[in-house]
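Note that one protein chain is taken out, while the other chains of the complex remain in position.
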Amino acid sequence: MVEIVPRLLKDQLLKLAEANNRIDGRGKNQRRDVNLEVNVLTNAEGSAKVVWGGTIVYAGVKFEIRTPWPDRPTEGSLMCGAELRPVANLKYEPGPPSAESIELGRVVDRGIRESGCINMEELCIVPGEKVWGVMIDIHVMSDKGNIFDACALAGIAALKTAIVPAERFDVGEDHPLPVSKIPIMASYRKVGGRFVYDPCEEEELGGDERVHITLGDDGHVHSLQKGLKGTFSTSEFAEIFANANEQAKELREMVEEKVN
Amino acid sequence: MNEVYSGAQERLVIPGDTIGESGDFTAGSGVIKVENKLIATQLGHVKENNGTVYLEACNSAYMPRSGDLVIGFVTSMRGNLWMFNIGGPFEALLPMSLSPWNTQFGDLEEHMGVGDYALLRVQEVDSQHGVVCTMKGIGLRKITTGVVENIGSNSIKMFVGSEGNNLQKIKKNTGCRITVAENGKIWIEGDEEGISKVRSISLDFSDANNPYPNLNLKKTFENKMEEI
Partner (left out) sequence: MGGYGDVELIAKDGKRLDGRLADELRPITIEVGVLPAARGSCRMTWGLNIAEVAVYGPMEAHPRKIQRPDRAVLDVRYNMAPFSTSDRIRPGFNRRSREISKVTAEALESIVMVEMFPRSKIRVEIEILCAEAGTRCCGITAAAVALADAGIPMKDMLVSVAAGKINDVVVLDLDKAEDNYGQADLPVGIMPNTEEIAFLQMDGDLSPEEFDLAMKYNMKAAKEIHKLQMSALKSKYNGGVQ
């Protein structure tokens, strides 16, 4: 469905930006309330539910045993997929995965994978024969803005709680999946000419380009994505990059608290 | 008036509930007559007026009726028609002949383009949900200033208040001009501070999980009306 942006909304967002205000009254870098729950789905080996403002996302981890790639006989694999099904919003239509849905999955996947939070060698069962394939599936149930951050948070939290079901596959004892790092994504949207953190639904409708930054525990950046039409300057990026570090710290503490 | 249908009880029913014996009552909106019984078809409060038993639905979709004042935005233009989203199930059309302008075929955009809001009146609705609007009438016009917010068509009664007292109070204390349309949209004009005050009230209503007459919303609203 093509979404139409009311002109009045654009004007309003511009005026609010000039007054350093936001449509829902938040500060420029203020996050909405976030609630994280883990181990919420019995049939998943690891799971999390994130309620981020009005956005609701579930993530579940599943395992399979597969043969390793010939060039990497001792390495398992990690795959992360996100589905934007029509349940999440009126604007999502049924049908094969949209480009937006695929982008979402791939951006979240890169952030988690490139952080090195999972040592692929540790997923090896029998070199050259059997390795674990870890799959994170993220299900968006309600989209009221900023599904990227919610998906990334649910994904890493689910991974942190995952138990490798070795007994069920007859390859040893069940054990927690070793996950050494907690990559966190922070998303920004250009609204009324300036970047704001954690855009809400109206800001996404009336805003311009978006930037997603995934940061590791040490403040290193692991994935970046610029989306939609629009351009920004290097100084604008420096500003949001610095802010992303602060946001990531808070959310990382939240994950640590919940999974331990 | 029959005790069973007394509005004072604020009786809440769900679809399929038997409201009572039909007797001489007529089934109104949200109510059907099955054999000798009146059955509710929606979640809502039972009301009675002049022998008609009806439901005040909690969360129903806006269905346009002729004469309704509505606020919508242009979604597309075809030949000499503007198509409007007025929040109902179907787009409404505004023919050039019912607009205040006299323009050439194909030159609609000169006056209103995609994304522009306007205050319209529903001229007629056919049985197939075809909706024709008019912009000829007092106050009907293109909206170029202020903001448009959604409070939902079920919440209008509460927002406006009995004899309009809530609306009067909000207008007086914020210095804003507020137009409430039957499709649940409100148009707020005024200075930034006033607009943000009105929005702090209207935003509670646009929360999809808080439709009227949810008791929580009622309390929040009453508190805000005290503070304002």
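Labels A and B are assigned to the chains in the order they are written; within every chain, residues are numbered from 1.
Rule of thumb we're sticking to: contacts are C-beta pairs under 8 Å (C-beta built on N, C-alpha and C of every residue); 3 or more make two chains touch, one makes a residue touch a chain.
Since this is a predicted model, take the numbers as computed values, not measurements.
> With the missing chain put back, one of B:Gly30, B:Pro64, B:Gly146 or B:Gly190 would touch it. Which one?
Checking the options B:Gly30, B:Pro64, B:Gly146 or B:Gly190, the one contacting the hidden chain is B:Gly30.
> Kindly state which of the options B:Arg65, B:Arg78 or B:His129 is in contact with the chain not pictured.
Considering the complete complex, B:His129 is the one touching the chain left out.
> Taking the entire complex into account, which one of A:Gln12, A:Ser47, A:Ser77 or A:Thr214 touches the absent chain?
A:Ser47
> Would you mind spotting which of A:Arg85, A:His175 or A:Lys226 touches the chain that isn't drawn?
A:Arg85
> Give me the chain A residues in contact with the hidden chain, please.
41-44, 47, 54-56, 58-62, 64, 81, 83, 85-90, 94, 96-97, 135, 137, 139, 141-144, 168
> Tell me, which residues in chain B touch the chain that this view leaves out?
Against the missing chain, chain B presents residues 12, 14-18, 30, 32, 39, 41-44, 57-61, 89-91, 127-129, 154, 207-209, 213-216, 219.
Just so we're on the same page, only the chains that are shown with their structure count from here on.
> Which positions of chain A touch chain B when the two form their complex?
Its residues touching chain B are 4-8, 10, 12, 15, 19, 21, 24-25, 54.
> Which residues of chain B touch chain A once you look at their complex with the stated criterion?
73, 75, 85, 113-117, 143-144, 146-148, 192, 196, 200, 203, 207-208
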